[in-house]
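Attaching a single structure in structure tokens format; questions to follow.
Left out: one protein chain. Kept in place: all the others.
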Amino acid sequence: MQMSGPAHWIARYNSVRERSLALAEPLSDEDCCAQSMPDASPIKWHLAHTTWFFETFILERMEADFEPFHPAFRVLFNSYYNGIGEKHPRPQRGLLTRPSLAEVKAFRANVDARMARLFGLALDAAQRAQLEMLATLGLEHEQQHQELMLTDVKHLLAQNPLQPAYAQQAGARSEAGAMEWVAFDGGLADIGYGGDGFCFDNELPRHRQYVTPFALASRLVSNGEYLAFIEADGYETASLWLAEGWDWVCTQGLRMPMYWRRGEDGQWLEFTLAGLQALDLDAPAMHLSLFEADAYAHWRGARLPTEGEWEFAAQQDAQERGGLRQMFGHCWQWTSSSYAPYPGYETAPGALGEYNGKFMLNQYVLRGSSCATPAGHARASYRNFFPAGARWQFTGIRLARK
Amino acid sequence: MQMSGPAHWIARYNSVRERSLALAEPLSDEDCCAQSMPDASPIKWHLAHTTWFFETFILERMEADFEPFHPAFRVLFNSYYNGIGEKHPRPQRGLLTRPSLAEVKAFRANVDARMARLFGLALDAAQRAQLEMLATLGLEHEQQHQELMLTDVKHLLAQNPLQPAYAQQAGARSEAGAMEWVAFDGGLADIGYGGDGFCFDNELPRHRQYVTPFALASRLVSNGEYLAFIEADGYETASLWLAEGWDWVCTQGLRMPMYWRRGEDGQWLEFTLAGLQALDLDAPAMHLSLFEADAYAHWRGARLPTEGEWEFAAQQDAQERGGLRQMFGHCWQWTSSSYAPYPGYETAPGALGEYNGKFMLNQYVLRGSSCATPAGHARASYRNFFPAGARWQFTGIRLARK
Amino acid sequence: MQMSGPAHWIARYNSVRERSLALAEPLSDEDCCAQSMPDASPIKWHLAHTTWFFETFILERMEADFEPFHPAFRVLFNSYYNGIGEKHPRPQRGLLTRPSLAEVKAFRANVDARMARLFGLALDAAQRAQLEMLATLGLEHEQQHQELMLTDVKHLLAQNPLQPAYAQQAGARSEAGAMEWVAFDGGLADIGYGGDGFCFDNELPRHRQYVTPFALASRLVSNGEYLAFIEADGYETASLWLAEGWDWVCTQGLRMPMYWRRGEDGQWLEFTLAGLQALDLDAPAMHLSLFEADAYAHWRGARLPTEGEWEFAAQQDAQERGGLRQMFGHCWQWTSSSYAPYPGYETAPGALGEYNGKFMLNQYVLRGSSCATPAGHARASYRNFFPAGARWQFTGIRLARK
Partner (left out) sequence: MQMSGPAHWIARYNSVRERSLALAEPLSDEDCCAQSMPDASPIKWHLAHTTWFFETFILERMEADFEPFHPAFRVLFNSYYNGIGEKHPRPQRGLLTRPSLAEVKAFRANVDARMARLFGLALDAAQRAQLEMLATLGLEHEQQHQELMLTDVKHLLAQNPLQPAYAQQAGARSEAGAMEWVAFDGGLADIGYGGDGFCFDNELPRHRQYVTPFALASRLVSNGEYLAFIEADGYETASLWLAEGWDWVCTQGLRMPMYWRRGEDGQWLEFTLAGLQALDLDAPAMHLSLFEADAYAHWRGARLPTEGEWEFAAQQDAQERGGLRQMFGHCWQWTSSSYAPYPGYETAPGALGEYNGKFMLNQYVLRGSSCATPAGHARASYRNFFPAGARWQFTGIRLARK
């Protein structure tokens, strides 16, 4: 972690914090309050929870005269930290019409001022190191929520029959280019974060892994390619699906990705943050569950990569030769690896230890990053994770094979 | 129905319509958007649906150049009229962050202006009669929703751990006075609306009924009296409850009325529209389900009245002698009568026929009116109805016995 | 209740008891153990519970040296009497592979022997009267379960893809004859049981009721008539249905009565106790819910009778003139009356008071009797009752109108 003075830290802190507010800018107070499903959270809640994180894990520990901005916020905006105490029930976050958005913004301003004061204090080296470590974690945490703000608001707006846009400008049409297989020899590899900057605890410890030779697709599966799967009755063919995936498809009667729509004339549309748009056949297919990703790969005679393969390829590709495209910044890529601790993994003591470890079950690892990930947030060793049925995230498919 | 000129009608129309907006006045845009449970609706939805009612059942029929304010509102704000077409799913009303509250107010203003124009038109007698009949129905309908706005916002605010108040001023403390039994001889009675003003179709036809002699309590059961039931382990005594009521109590682990709270020192509190207040022991016990009302009556060695008894008593009391108090304006009074058509009941043709008739099953009749009922809305023949487990309405108990 | 000596009582007792065993005769031990849904019970459970009734309500009170046949049976075979103590959970009755059917038969033989001894004892008049009252109740109770044994085993066998028959002989084809309207003048009537034999407490007290003039169909609605409703898209027409009924149809995707099947060539079949049979168009339509009965009546421009109308008509018809057919012995006839206490109704003290009263909510009254009702069990004042969605009973439609 790079050493730097208070002014630098305050600037960095403010830069991240301001982006959260900027993301809420196009939205009304009502938009910011609603919760479209238990897995998603209101924008206002994200703005408050990320602030709660700084107040709870930094100010409460390091302010001499600590007093919470509002005692009730301790419970209202605790996401899942049992070590902190009670939590407001997750499915009822959308009922919190109070505090108002204005009050939450006042909460943010208050905590920001106190953080700035803290950064400016003369601290001993250990305290300074702790402050910088926790502030960095808080900012990385806030960046994770910035991505969720976009996925959650997209989900909310998609429920509305008016199909409103979050932002008016749609992106340019894509060019997919040919998909090629990039072969890797495998062998012993060092997996996990090995740098000296920040990483999350789940990327550690770096450890040795034996990787069997494999090949990875040079780019993501496109909408056009995925459409071929639909037209080949992929959603009606049991033999392509995992048993649980087939139940999932049948129970919910699914026939296409989450935000695809069929227009009145049969044309394919996609709900986007810019509203309803014609489906871009060359763009990466997104908002797919692991079930869909796995069935698609199966249909193509391929498979999903393991997370070890993905990271190994990312290392090799960066160092030696290139060939892989769309690894970052388009959509998260499902792997076949369940989310599990690396050998020797240890959680932090206390409530912060709940950040990652307790979720290592029945979730699957996604690698890369998406169009909604803040710039500079992800890296080759980054481990995102969701249950196999999740599809409101920007999630897609990179194929692998022997 | 009293004949009168356009100005009179416009004034009457505006007076009711303005009260709806006034009820929303103390609330933020966020408060107006949230939905706390499927049975309740957002304030904004109430404001829009009551407007939809005028546009759909009057303007669409009577405006020569009818065009809807917004085509999508036809679906979004249809409550339950299958005859009109599709409906937005009820449990998802809280996700309609668009249209905004401001747009809904513009919708109201637009419809109000068109209604005023319609009132001012030269119409033939049949058209004028139809307009006045439908406008009256629309206004009575809006008054029903005004009561629901208060019950629904109370429920929403009660879910918030901050326990916010809708209005600051709490009412004065009550004086219960003694409860006495008022005896009625019974005999043949005419039940149902018999006047020449407005009534809902479910109050018709007025018909003959034989009423067995009975007695009715002179006032409602008070909080203090209901507290004695709790302290006598009423909620733990199976023999007092209907079978379905006992399941309801056990499954939900209930021990007190919906908005009662136990303070940290054991004192009894009640969540009200003025926030959390000390329990007023002399005030009528409210927010009780039929299950609770029936169990309480059982415990007192009494029973609930039938709706015929209640109406008979209200007629007699008004005409002859007095003795009954709190019949109107405090809380709706559960009867033991299931909601059913009167002999010879007929629904209106078309979608308006869905107003009442299709709900006549597994609901129970409440009589009187509540503190949230608009002045002048109810009468002795008025039939309110809810499922036996509902308790977010202002519902209480008047005892009866042989 | 007719006075008679011990031998007469023992014979009467044995006659009813033996019929229960005879009903189980065509079934295997496995058939007798399974439970096809929570609302139905295993045959073995019926055989044991009816025996438990005699042991609990008679032998335990009147045997000097009472000891239960098996202490655990007190809980295992208690249906719903909270006053007796704990109950085995209803949905798990099918898991009671022990006690075996043979043990349950031994339980029956034991209780029968003790009942015979009790009948033969010299008792004082009060004791004798109590014994005869309770024994009569126990036998009437057992007859109610005999009907349930047939409805429950029919439901179980219908779940089996092999579509096995309970009994081989199918009934003769029916002749419906013309349906005519039989008019009744109405007026003041005495409703409820007025004889000096046995009746259930819910038939009392006999009381005065004012009945508006009405007409009743001379016979039940036939399969052929109901088929016309299906072919006229009755199950697809929202306006015909109660709101809750329409939800019920849509949620379950229903299109025909419970046991109707469509053959491979499109012919209509019906699962019966004699297995799958061609649909008898002239036979009364059966296994219909109140929702279906009400929608059908609506479609015909008619309605269901109230229970007061039905009983009034049965009295008049019997005394004066005839004209009504299929009142008893074909199928129970839904009325529009919710199951409620008669004016002045009182439950028995203690656990026996739970027999009827606590179920008087959200259930609807059926009148008449069915092909599965034991001979002599029902009468004009008899009140059967089920929730509106129940259709595994032998339930059908008699139309009424003004």
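As written, the chain order gives the labels A, B and C, with residue 1 at the start of each chain.
One rule holds in what follows: a contact is a pair of C-beta atoms (placed from the backbone, for glycine too) under 8 Å apart; a residue touches a chain by one contact, two chains touch by 3 or more.
Here the structure is a predicted model, which means the values were calculated and not measured.
J.: For the unseen chain, which displayed partners does it touch in the full complex?
T.: A, C
J.: Among A:Leu242, A:Met256, A:Leu276 or A:Cys371, choose the residue that contacts the chain missing from this document, as touch is defined above.
T.: Touching the chain that is not displayed is residue A:Leu242.
J.: Mind pulling the subunit C residues that touch the left-out chain?
T.: Those residues of subunit C that touch the unshown chain are 28-34, 36, 72, 75-76, 88, 92, 94-101, 156, 159-162, 164.
J.: Of the residues in subunit A, which ones touch the absent chain?
T.: 80, 82-83, 188, 207-210, 212, 214, 238-239, 241-246, 290, 336-338, 340-341, 343-344, 353-354, 358-362, 388, 402
Keep in mind that, in the parts below, only the chains that are shown with their structure count from here on.
J.: Look at both sides of the subunit B and subunit C contact and report whether the same residue positions are involved, with over half shared, or different ones.
T.: Counting shared over all numbers used gives more than one half: same.
J.: Among the chains here, which has the CA centroid at the largest distance from subunit B's centroid?
T.: A
J.: Please report how many Å separate the Cα centroid of subunit A from that of subunit B, as a whole number.
T.: About 46 Å separates the centre of subunit A from that of subunit B.
J.: Any idea how many Å lie between the Cα centroids of subunit A and subunit C?
T.: Inter-chain centre distance comes to 59 Å.
J.: How big is the gap, in whole Å, between where the Cα atoms of subunit B centre and where those of subunit C centre?
T.: Centres of subunit B and subunit C (C-alpha means) sit 37 Å apart.
J.: Check each residue of subunit A and list the ones that touch at least two other chains.
T.: Where subunit A is concerned, no single residue meets two or more other chains.
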